[in-house]
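The complex is shown incomplete by one protein chain, all other protein chains being positioned as in the whole.
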Amino acid sequence: MDQINFFPLWLSLKTASISTVIVFLTGVFLSYLVSRKEFFGKSIIEAVFLLPLVLPPTVVGFGLLYIFGKNGMIGKILIDLFDFQIVFTWYGALIASIVVSFPLMYQSASAAFKQYDKNLENAALTMGKSRWIVFWTIAFPLAWPGLLAGLVLAFARGLGEFGATLMLAGYIPNVTETIPLAIYFAVESGKMEIAKFWVIIIVALGFFAILWLNWWSARNMMKHNR
Amino acid sequence: MQFLKRSLLFVLILLIIAGCNNGEEGKGKIVDSTNKNQEELFVSAAASLTEAMDEITELYEANHDVKLTFNFAGSGKLAQQIQQGAPVDVFISANENWMDSLEDEGLIDTDTRKDIIGNKLVLIVAKDSEMDIDSFNEIDKAELDQIAIGNPESVPAGEYTETILKNIHKWDELEEKFVYAQDVRQVLTYVETGNTDIGFVYESDALSSDQVKILAEADPSMHDPIIYPGAVTSDSTRKEEGYAFLEFLLSESGQKTLNKYGFSK
Partner (left out) sequence: MLTVHIKKQLSHYLLDVAFRVDKEIVVLFGPSGSGKTTILNSLAGLTKINDGYIKLKERYLCLKGKSLVPVQDRNIGYLFQDYALFPHKSVWENIAYGMKNEPFTRSLIEELNIGHLLDQYPHEISGGEKQRTALIRALATEPELLLLDEPFSALDEDTKKLSYEQLLAIQDRWKIPVLLVTHNSYEIEKLADKVLHIQKGMLQEIGS
């Protein structure tokens, strides 16, 4: 086997972790706000949030290229004002990962916030607590198992993201080469040993993430059923 | 729940629309094959030939009692399908290597193999680019942010690009600017959207996009010729018709049509 360059492992872990943190915070707060408010166009906003889930990743990547590319709506502003380029950089991989994993987090969080009785929050409010405190003491702990599932799914999805990343970040070895890109180009180039190595790594990462989630929720259930 | 119902309805409408389109296409095909005894010829052709073959099909079917059915994909995938026993009559590859391996395995009739057409490697920029160079030698690293090329290890056009740039001693200098694409279409997209300053594709690819322009052609003496070989497969049951189709591609009107789409010998 050729010597393995471990860059894709670190890049993938870094991208998926930071993306998961961002997606978790935005997904939880947005789904909470939307689930607790009725407003005009709510279903349209939810559809927009979930869109990346049903679109092929290359289509998402194409859309992102048009938004964050050098001549894209946002990409141009960032370059003109801050000389900050997203396309063909690590930030491109991060944005691709955020966009494709957000719907999973949003969906899990929405379900988690709907599955307990809303009167629990109302009761807490009538006891004189602010909405912020009610969120942290009631909503968040009650939704936590669902939020955690969303977090693990978002991490796994971010780790496996390929199509949109390839489009927005491009394939530049040692700069934007995540594990899925490394696998794809290794297969295409006939370097099956390298491809197999990365496949084993990414399968192991995904497998342990899910295993840990199951173990954790089983333990959590036991705690509640003491 | 309301939202779910509406979404389902929306998807249903999309499906119905899609279904209607399919229906129309189906009708079109039935009209084409008025003669029921007509021979059907199954052709696996390199994806870059898609548009040219559309026009050639029209020309050919008007004068021959044959119905052409195409399967377009990357040459490697097509060759693998034939290796797996796909019932293909004619194979047209964008690359000699794949044809060579089929020939070695005895999967094509060697005496039917012809060099159908060729292609040129060109340097492209976005239509509104102000870059002003007219040979590969003039590529100036200082003027460029990024360069799109097909991944040399998997995309034939990328492989040729690597050979040329190495031969004119530009590769090492430019390497840090490269963004590697999974196919030529992605190179075009990067150049079209202005995300890379230049890109390297085949002339036929460049002509398929009206968002890019060609600044320079590669010197053919700097790389192996880019050749699209074609052949009839050994398992074909319609070898005569297959060979006739290859002959047509080599005829004056066949070559003229291919030239129109940027292919050349």
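Here the chain labels run A and B in written order, and each chain numbers its own residues starting at 1.
In the analysis below, a residue touches a chain if its C-beta (ideal position, glycine included) is under 8 Å from a C-beta of that chain, and two chains touch if they have at least 3 such contacts.
Here the structure is a predicted model, which is why all the values come from computation and not from measurement.
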Which displayed chains the hidden chain touches across the whole complex: A
Option from A:Leu51, A:Ala111, A:Leu142 or A:Val175 whose C-beta touches the chain left out: A:Leu142
Omitted-chain contact residue, chosen from A:Met105, A:Ala124 or A:Leu181: A:Ala124
Hidden partner chain, residues of chain A it touches: 116-117, 119-120, 122-131, 137-138, 141-142, 224, 226
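To be clear about the criterion, only the chains that are shown with their structure count from here on.
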Euclidean distance of C-alpha centroids - chain A vs chain B, Å: 36
List of chain A residues in touch with chain B within their complex: 43, 46-47, 62, 65-66, 69-72, 87-88, 166-167, 170-173, 184-185, 188-191
Parts of chain B lying in touch with chain A, wherever the complex brings them together: 2-3, 6-7, 146, 148, 151, 153-154, 178-182, 186, 189-190, 193-196
